[in-house]
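Of the protein chains in this complex, all but one are displayed in their positions.
Order of writing sets the chain letters: A, B and C. Residues in each chain are counted from 1.
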């Protein structure tokens, strides 16, 4: 009757039980300070089993002891950058889309990440001597259809037509199944945005098919649906109309405002490192100031 | 092992089962557009049963069909004002304290309510001819000890010494047991602030004993603890260290930012009507502009 | 050596002295609670004299006694709506662009106005039975090139391609010459956005030529350049490198945050009335809630 909801491929896989799933490969390793997990959906049978498109889904998981000081965050950004770089075309302009609603805490990760992004497209055009060596990066916060009347996908398509990027990076707040993953797991995928995902708002699909260029999705779970939590707590089939939490009820950490801001910062810095190559924290900050 | 948590007296009472509780009286009636419920704790036996001090606890509950347009909100404010007025001294200055942390969505109701308050104390002092007929009202957002280093109670005590009010109104975001009450229930009480309540942060006690003047508490539940939700879903005693949600995990509506703002507005207007007497919405607004 | 700067056509005209200017017509009248002034640039000679494109420039000026209560603001919105309506195509979708930088107080009027806009395009598409009678309105806050890497004009062009509106309304904070006009004058024009205008940031041109559809510009001055103020105070030619204020120094009212918010509200409501026809304040608010 009710379905568990998660936007994390690794949770979808583990939800299927312990044995191997045809068309799905999984592997794990450690890149300090993060634990990496890769799910690869290799054929349609795997795609159907996970209800996710074929492609690669990487998660980077924080240890419980993560200190969130600037040194730790910088190291985490470097690991994420190393995971992100192979998913992107080697060169060419990139459009970064920060999906979601800045006015809703649970959904603001995308726009918040753009605050930490090194945007260069205008500089490479206006000052080619000084900035022509940099990769042209533009940023779009498309907002939400309820306040713009424009579908996220329409706006991104419009920006893609204008900026002609070689790839889109789409950042989104996600829903997880496990409370332990909230603001502690980063997911990277080369499959674009799947319709229906997004922490507080469903999104339209954005992918190579619909945009004609690679769409790399980055996300962090900020909520667990209360209904999903209930389904995990109750014996099979015991959730019904009487005790099921309303679909709009979400679980998140009490300091979600702070935790989401930290994740946005790590993500933004990771994208900068992936796109513009190695630099020191001071160099990045000087650009962002 | 784990306890259900609620700051609403009516939920504490109903948590004790259906029969009468010695030392506790309850009654219900309707004041459109709200359903009113009064719990009166009449002796120490009742106080012990509810783990709440003796006194009066009023809740005003919205219908599911509440439209939240300005007409509806104005009517709701008038009903709350009528409930609040008898709890306050008939005249004399009043200090309104907006408890909680403006930077945390779940805890910001108190400071947000102050944004809608008619503050008059400085006007009655500086311009007695024009404003001397008004009740002197001052407002304090004491913040949280983690960012100020000062206990909420200390700051309120300091302000009370300076402003010498006849009563304190303390506004706070609360935790409920039932998801249906989130941002839909207003609680008014003449017993002050109870240590340990507050949606995201425990508070120190503030009451007639500690301050020497009446302390009227107003609150709206903005969260349900995920652990409390789990306790309500599971058969008795089935929550343990393995499946219990972390104490810092909270359930709230996905549009909590918006819903809390609406509640703050209704509360602020209700306090204005209770303190300054009947006026039109236009008159109040002209003062607030 | 230095030039006075103003984005208001009526100030440009009065800066040319008292006599008639060939190719420019002016008339004044009153529509309570505002004083209206129309400058019509009828030929290229007039356009050259004012350094503004041919077309119509309407200003609506507040009295000093404007009360800014909701009744007053509603009446002002109605007058502005009546001025705006004839500038727009009678039917068809409209895209409203809120230009400027929400993070800079002096430049935030455009994005702030969108907060008060009735956006309907998604509703007319998703729920044609309920909303099909409404004009499809979409809203875009294109941000600023320094944070997006995308030119405002590019983003609007992209949105125009997707939403196919019959007209664009572009809202922008302006610079005035006279301090008395700050947050007290509304300018409406059918000539689009002129390159180089905008309170804190120059804008690219957006007009019928570049977009292929009418572009109606709405603006309110929020700043006077300190240099312009100096030029008006000093005898001719007395401003030089030694005493000229830096170009980035701007004069505005000390409560500009509040005043700009009020202007945004009046503007947003005016656009709603112009696009969706007469309605009561309560009806508009119910839609916006």
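By definition in this document, a residue touches a chain if its C-beta (ideal position, glycine included) is under 8 Å from a C-beta of that chain, and two chains touch if they have at least 3 such contacts.
Just so it is clear, the structure is predicted and the values come from calculations on it, not from any experiment.
Of the chains displayed, those contacted by the omitted chain across the entire assembly are A, B, C. Considering B:3, B:67 or B:147, the position touching the chain not shown turns out to be B:147 (whole complex). Across the entire complex, the residue among A:3, A:71, A:209 or A:243 in touch with the chain not shown is A:71. The chain that is not drawn here is touched, among residues C:90, C:246 or C:278, by C:246. Across the entire complex, the residue among B:4, B:157 or B:238 in touch with the chain not shown is B:157. Across B:33, B:55 or B:136, the single residue that touches the chain missing here is B:136.
In the full complex, the hidden chain is touched by chain B at residues 114, 119-123, 136-141, 143, 145-151, 154-155, 157-159, 161-163. Chain C residues in contact with the hidden partner, per the touch definition given at the top, are 103-107, 179, 182, 200, 223, 226, 229-230, 232-234, 243, 245-246, 248-258.
For chain A, the list of residues touching the undisplayed chain reads 67-71, 282, 285-286, 289.
As a convention for this text, only the chains that are shown with their structure count from here on.
Of all residue numbers that take part in the contact between chain A and chain B, over half occur on both sides, making this a same-residue interface. Taking CA atoms, the transformation carrying chain B onto chain C includes a rotation by 180°, reported to the nearest 5. Taking the mean of the C-alpha atoms as each chain's centre, chain B and chain C sit 42 Å apart. Residues of chain C in contact with at least two other chains: none.
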